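Of the protein chains in this complex, all but one are displayed in their positions.
Chain IDs A, B and C follow the sequence of writing; residue 1 opens each chain.
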Amino acid sequence: MNKIKVSIIGATGYVGAELVRGLSSHPVFEPLHLVSRTFAGQAYSGIYPVFRGVCDIECSDMSPEEVASDSDLVITALPHGVSSQTVPVLLEAGVKVIDHSGDFRYKDLATYEKSYKLTHPHPELLSEAVYGLPEFYRDELKGARLVANPGCYPTCSLIALAPFLKSGLIDKNSIIIDATSGVSGAGRKADLDYAFCETDESFKPYGVVGHRHTTEISEQCSLLSGGMPGDIKVTFTPHLAPFKRGMLATVYCRPSAEFADVSAEKLHDIYDDYYKNETFVRVLPGKTMPDVKAVNGSNFIEVNAAYDADTGTVKLFSAQDNLGKGAALQAIQAANIMFGLDETTGLKTMVRGI
Amino acid sequence: MNKIKVSIIGATGYVGAELVRGLSSHPVFEPLHLVSRTFAGQAYSGIYPVFRGVCDIECSDMSPEEVASDSDLVITALPHGVSSQTVPVLLEAGVKVIDHSGDFRYKDLATYEKSYKLTHPHPELLSEAVYGLPEFYRDELKGARLVANPGCYPTCSLIALAPFLKSGLIDKNSIIIDATSGVSGAGRKADLDYAFCETDESFKPYGVVGHRHTTEISEQCSLLSGGMPGDIKVTFTPHLAPFKRGMLATVYCRPSAEFADVSAEKLHDIYDDYYKNETFVRVLPGKTMPDVKAVNGSNFIEVNAAYDADTGTVKLFSAQDNLGKGAALQAIQAANIMFGLDETTGLKTMVRGI
Amino acid sequence: MNKIKVSIIGATGYVGAELVRGLSSHPVFEPLHLVSRTFAGQAYSGIYPVFRGVCDIECSDMSPEEVASDSDLVITALPHGVSSQTVPVLLEAGVKVIDHSGDFRYKDLATYEKSYKLTHPHPELLSEAVYGLPEFYRDELKGARLVANPGCYPTCSLIALAPFLKSGLIDKNSIIIDATSGVSGAGRKADLDYAFCETDESFKPYGVVGHRHTTEISEQCSLLSGGMPGDIKVTFTPHLAPFKRGMLATVYCRPSAEFADVSAEKLHDIYDDYYKNETFVRVLPGKTMPDVKAVNGSNFIEVNAAYDADTGTVKLFSAQDNLGKGAALQAIQAANIMFGLDETTGLKTMVRGI
Partner (left out) sequence: MNKIKVSIIGATGYVGAELVRGLSSHPVFEPLHLVSRTFAGQAYSGIYPVFRGVCDIECSDMSPEEVASDSDLVITALPHGVSSQTVPVLLEAGVKVIDHSGDFRYKDLATYEKSYKLTHPHPELLSEAVYGLPEFYRDELKGARLVANPGCYPTCSLIALAPFLKSGLIDKNSIIIDATSGVSGAGRKADLDYAFCETDESFKPYGVVGHRHTTEISEQCSLLSGGMPGDIKVTFTPHLAPFKRGMLATVYCRPSAEFADVSAEKLHDIYDDYYKNETFVRVLPGKTMPDVKAVNGSNFIEVNAAYDADTGTVKLFSAQDNLGKGAALQAIQAANIMFGLDETTGLKTMVRGI
């Protein structure tokens, strides 16, 4: 089989590095151009020595048109506001695109513009863009030209919530998401806030009101429950913990009036049934709880649930690698679907071990 | 001034070690007997080399009566069910006691017995025991013979919640506490679950329903809001994070009907007013959020609040050292009060720095 | 191509887990029996949740004969003294074996017996066993029936030293190896010494005289330099550092009289020349130094050198993953050779990324 050529624009951040890792071991995809304005002319393995002998491609500062000319797929890992200008050029040049920014994740323009404090230069693409969560939008991904890779917190939250939203078993006005991310979520940059001596042995909330992922989660909750954007508003609080990779969401909600017989077992059965054919969603047995350690370096996401009968509270738990299922590896999962490959190609045995 | 002699029964666990640290630098207290069945005959500094040259007392396996005979205060750091048998012997021998177990923290016997699955051998002591949170029970501590040192999660949760509970500003049925502890909370033991290779880079919930601290928090919330034990039931979920020391609580609740003008500023003002004379409670300014790093090795606890107007949710945050304000140093704060010392004696400048 | 069936005896330790990881993603090998007396009857993914959906094989307590009956290769990850009894049974049953213990690594029986304080039950196998360092014993591995996988410290030390030993460029009596291992080197066990709260923020030497790997390194240095076992004695000190995986060796030695023009460049050229065809040995350019981070989860090993002209000291540096090139993945590299596969099969793109 001929290799499918994949280029990355914004290749030298942590999401880019995880894309390079995933593409380098993929049997069908292969990395072609690695675009980085800052590191143009340097070997990728000079920036990330871990790739020495694995991916020694020289970074370039090609234009989007040049990148598109001989690529089958372009993955953009650019800041929001930049993606919205670059992606249309790529599409115009006739190449498929998966974008990692927030620029194409919303269906409601106003919510996007309010959340990101930007005017979108190409709002006409919002309806076309497919939200790249394969577990919910698999069919739409098959013929997609433009995929908006979901945010890390949204992926983690929605995998936990969707089975209950879709079946109307939880009170839509009761959703509280308390989530924690590893430090790689802050990106690759020289910033005192993320220096080892500032972050090690630290644990704290941040962006406690108005984090952008709040509106992204809310909109998808609305859509997945069959409603309109804006129907649901979730409460969301992110925290930063001293590990590199990983993300955990603990979700609190109340059962809806229809969910009379709620119990841990019933919650578990709903997960089991909903995800029984999903390779990358691990519904954990019994009281085994999701742990970010178990999904490190992989595209797997773990879920489980509990019910606190004393207060009538449903608790949902999910853990993923913020760079894996939460970003780069989910993009490869989506790419597999876009190109008609088995969805698990190159991803299934990619795990860290201990 | 003559030194006040303090002995510890159960001295070699992590709470014991933090007590030894606090007592060793205290200008009035001094450690006398360090009781440990397992390590009797060994120098304390042989067990914890960090204390070499600081506390080289030889551990003993004295009986409670022997310990009481020449101690002014005995601090017990024993398992629940053991404390309830040892503490009465100490009191009988005429010595003051601060206990670290759950055995004397409850006013409602049935709640204790259900939570700990034990029959209490001395329920008559429950009403006498003072719940050792100086910020709320300072007067009661002054003449106390028996102090029940609060649990770590309860301390962290109650310091965050009390100002609002006392003033009736939050809906008592809406309290959700999402909390995270460092690994020292699991104690000093050979257990694969807490081995470095199992815990580093791990983050997960545990005891997701029915953790014992749930009922302790609920009872104190009830009492602090002026009600009866059992009035309030909170939802509580603990998590384990890869750092040694520290604990953070993120509390979600709804404002009560009376709290019409809720805002971040108003929440902050309530904290500021309530804690303005409290040395060890830091009400953080503006959007600065509590961080476990900032309270490491100290008796300080940090709080701040936020309000999510989109969902009408109040968010309260608090951070402490689980071994400091959450256990051993709070016990010394209580002991200062019990013995008529300035409450901050020996504690105020004990901070870790970076 | 038919899959080659590989079984592991002693499958549930950390080396076993890394073998399972490597075999699960290998295109030709596949794990067959996973033998564990302790965990027989449990799914491997129940012990290591990271393998859920990747390797759900049920562990067994099969006898060596049973394991050998339908396996093409058996890898033993057993304690020394146990391997020496199990491996001969496997060989007798006609299966190829790679052993991870020290039992078959020595050519000199007396050195083994003194180092391990054991009498070897099958000393006749010592001469047959191939020391499984592919970079030096590739030809011998091709037809091997029994491979002794090298120790982690020996692999790291020998890759650094061999090019100079072979060419006689260093004084054989001057070798000092100062090395540091991550905590996984201590194995998977409930041991207070390796508890998170004891190991995090700790750094210390251990086994400072007489660590068993000292004699293994010494013997191989002797053989690789063309001498007899016992010719060379190295000084060796291991340290324990607070990370899970990884090992670094810093080697000090003096140039031999023949090495007149010693310089960093010359040292580097020797490495470059010696390892130019080795996929898994990265000779780092210029002053870029080996870092355990860059080899995490991989079979790569990095080397570089420096020369201190002020004191006439050669410094050699090497970094590997102690479970990767230092154990399980090197075993798979050797297995590739034993079975006539390309030596890099299933290993080349296995890297951790960030």
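Throughout what follows, a contact is a pair of C-beta atoms (placed from the backbone, for glycine too) under 8 Å apart; a residue touches a chain by one contact, two chains touch by 3 or more.
Just so you know, these numbers come straight off a predicted model, no measurement behind them.
When the missing chain is restored to the complex, the residue among B:Q42, B:S174 or B:T279 that touches it is B:T279. Of the options C:E66, C:E140, C:D178 or C:D191, the residue whose C-beta touches the omitted chain is C:D178. One of C:F29, C:Y44, C:Y275 or C:Y307 touches the chain omitted from the figure, and that residue is C:Y307. The missing chain lies against subunit B, touching residues 14, 17-18, 20-21, 24-25, 48-54, 184, 188, 244-245, 279-280, 282, 284, 288, 291, 293-298, 300, 302, 323, 348-354. If you put the missing chain back, the residues of subunit A touching it would be 14, 183-184, 188-192, 194-201, 242-244.
Residue-level contact of subunit C with the missing chain is found at 173, 176, 178, 180, 182, 197-198, 200-206, 208-209, 214, 233-235, 237, 239, 241-246, 248, 250, 252, 264, 287, 289-293, 296, 306-308, 310-311, 313, 315, 317, 319, 354.
Note that in this section only the chains that are shown with their structure count from here on.
The most central chain, judged by C-alpha centres against the centre of all protein C-alpha atoms, is A.
Subunit C has its Cα centroid 47 Å from the Cα centroid of subunit B.
Averaging Cα coordinates per chain places subunit A and subunit C 37 Å apart. Computed centre separation for the pair subunit A/subunit B is 39 angstrom, with centres defined by C-alpha atoms.
The set of subunit B residues that touch two or more partner chains comprises 197-198, 200-201, 242-244.
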